[in-house]
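Apart from one protein chain that is not included, each protein chain of the complex appears where it belongs.
So, subunit A:
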């Protein structure tokens, strides 16, 4: 394939450099100290890729391109500045959808004007390998786009987080996949425009159908998966354009999303297939909720909670999605500070699937100025609950349920959970006793002798506790 319009050697090297800078951008994230330099590497890499492309092509339309970059860049920059940290999952989903759509547009442009991309001979026939690559790129891009739009709507509350289950959905999806494969083959065979556009249409449809049956708390997996897809779409386009920067980046992003999906699935003890099949937590509800009414439990007040924590030596705080919903992270940090001033050892324990995307809780705590060396992951802190005087659970539920360790019939059996019940006292903030967690199961923790339920809005309750700490 010597067909690609002669790209000068320096340009090939420049694309390679930008690929390496992207690797360094991810490498920097191994610790917060090196992460900022890593992010700068990423920006430099992107700058090099853009400048190299501009320098190696005849520029027929500079004003339009400058306008497009300024318009898009301005919107992106302002959004990034203004967005609330609690809205980060939906922002990321929105960004994924844009990558997907951009991939679709680029592949469509390559199909309409293959000579500009150097992937066709003089008669306009596109090379066989390029046909497959571009149709794969556009299909993955379209799935990323429509899937991310649904994920965005669910995360942003435009659409209910409860799974929407179509009858025979697995059969429909399978049929759609087969149809995509069939028309991909058709396009490879004959370069038929109709086959090309049918693949695009079907891919948009399947992206939509894949995400609607998936419930709100499975979103960390979905967001990671779409992250991975956006990478594979970029890689496929990199193959079409024979561009190393795009191929390296696509491979990095693709593996990154895949690894995050794997970590999230493992943290829920569920297979990737079962998450993608969807519907989790849709049916289980009533039985668990009914059982909740009769058993005795203890209710505590803000004064009780403040008293217990002031007299504790060690307090471990367990935040969950409810903390994000209530925007309680700032007042929580204030509570932590007051306790620390009174000599209490305060730490935070984070379950990998707490929140709506990987690392969601860590960002919120960082936003509230909680030092990151007070925040621990499940495996690093779980053994310490035995020595803790108080475990303070705010907005988390299923990830603290001891049934995951003992009850083989529970839908969450086998999921790694935080051993909060081993603390001398568990303080559990919850809106009311009626509701159950996402998994639709009752939490045995509520009825333990050492558990005190604090029934209120998370933010209001913590504010009350803070007042009582003076």
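List of remarks:
The working rule: a contact is a pair of C-beta atoms (placed from the backbone, for glycine too) under 8 Å apart; a residue touches a chain by one contact, two chains touch by 3 or more; residues count from 1.
Basically, contacts and distances are computed from a predicted model.
Only one of "Imidazole glycerol phosphate synthase subunit HisF", "NADH-quinone oxidoreductase subunit L", "proton-translocating NAD(P)(+) transhydrogenase" or "Energy-coupling factor transporter transmembrane protein EcfT" fits the UniProt record of the hidden chain, and that name is "proton-translocating NAD(P)(+) transhydrogenase".
Of the listed positions A:147, A:300 or A:352, the one in contact with the omitted chain in the full complex is A:352. Interface note for the absent chain: among A:39, A:192, A:271 or A:387, the touching residue is A:39.
Contact with the undisplayed chain is limited, among A:147, A:163 or A:254, to A:254. For the options A:117, A:187 or A:204, the residue in contact with the chain missing from this view is A:117. The set of subunit A residues touching the chain not shown comprises 1, 4, 18-19, 22-23, 25-27, 29-32, 35-36, 38-39, 42-43, 45-46, 49-50, 53-54, 57-61, 64-65, 68-77, 79-81, 83, 85, 88, 91-92, 95-96, 98-99, 101-103, 105-106, 108-110, 112-113, 115-117, 129, 223-224, 227, 230-231, 233-235, 237-257, 259-260, 263, 350, 352, 357-360, 362-363, 366-367, 369, 371-375, 377.
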